[in-house]
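Yeah, one chain of the complex is gone here, protein chain that is, but the others are all in their spots.
After this line comes chain A, so read on.
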Amino acid sequence: YNFCGRGLSKYLSWISKIQVNHPAVLRRAEQIQARRTVKKEWQAAWLLKAVTFIDLTTLSGDDTSSNIQRLCYKAKYPIREDLLKALNMHDKGITTAAVCVYPARVCDAVRALKAAGCNIPVASVATGFPAGQTHLKTRLEEIRLAVEDGATEIDVVINRSLVLTGQWEALYDEIRQFRKACGEAHLKTILATGELGSLTNVYKASMIAMMAGSDFIKTSTGKETVNATFPVAIVMLRAIRDFFWKTGNKIGFKPAGGIRSAKDSLAWLSLVKEELGDEWLKPELFRIGASTLLSDIERQIYHHVTGRYAAYHDLPMS
């Protein structure tokens, strides 16, 4: 998907005609949550699948190598061994999809995962996460350094000011530069939808990000006031579907921030299944960025296996 010159302007003119009807999208979002509920053993199966989509994340100012180590261990063993044995899933290799940390902690994460004997990728946030308001030169340098340290996935943030001022070509160019800086690493573009202003902007930004070569588009950094919500997700999933119909390329989707309960995660899985289909329900095309979600899923599974509700101290901390 290399759009150059004429191809780009044709797509840009098409993009400028897009309109998204806000109330209708909100109605659809309410409907999804109400109409697809999963219970009993199917719920347990869906929850285990949801675990394999999680990018276990820690992005705080007080991260040090000790909590990174704990996080990586939890990524390797997300659900308690005896619970998995009870479900007969202990040998299926259930781990989370990746571990997501700040660029300075990538070395620690790589080391901890190697010690645990686990080959899940380390994702690093980059380009002035979370606000992205730094010079382009330093943002590109961040990406290169993270890749050097061993991160195989990079989560970049787009420049929201370009979206809000309608400079779509400039946005496209920037993301293409991020793509080049990533090299072989997997690129996730964070749109920070809470700051984009309207659903129409979200759609347009998604299309530009996909055209510029992202492997994934991600809803938010998790640090905004409004993070991943269903209306925004519906618009982004429709954009992914449109892009697939037009070019044949499948781009992945990652909601992040605000997904805390197991019930929410099931609703997200239903949403992707409804809008895009079963092919997108794979870790290569769908991730959930979360940190406390894993404990809630573990509690739900505990309840399914034993019939009792666990306290938080019953289950290992991440």
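Assume contacts are C-beta pairs under 8 Å (C-beta built on N, C-alpha and C of every residue); 3 or more make two chains touch, one makes a residue touch a chain; residues count from 1.
We take it that contacts and distances are computed from a predicted model.
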Legend entry - Complex member absent from the view - protein name from UniProt, among "Arp2/3 complex 20 kDa", "Large ribosomal subunit protein eL14 domain-containing protein", "Aldehyde dehydrogenase 16 family member A1" or "Neuronal-specific septin-3": "Aldehyde dehydrogenase 16 family member A1"
Inset, instruction - From the listed residues A:R144, A:R176, A:K223 or A:R238, report the one that touches the chain absent from this view. - result: A:R238
Inset, instruction - Determine which one of A:V38, A:A131 or A:A170 touches the chain that has been left out. - result: A:V38
Legend entry - Touching residues on chain A - with respect to the absent chain: 19-21, 23-28, 35-39, 238, 245, 274
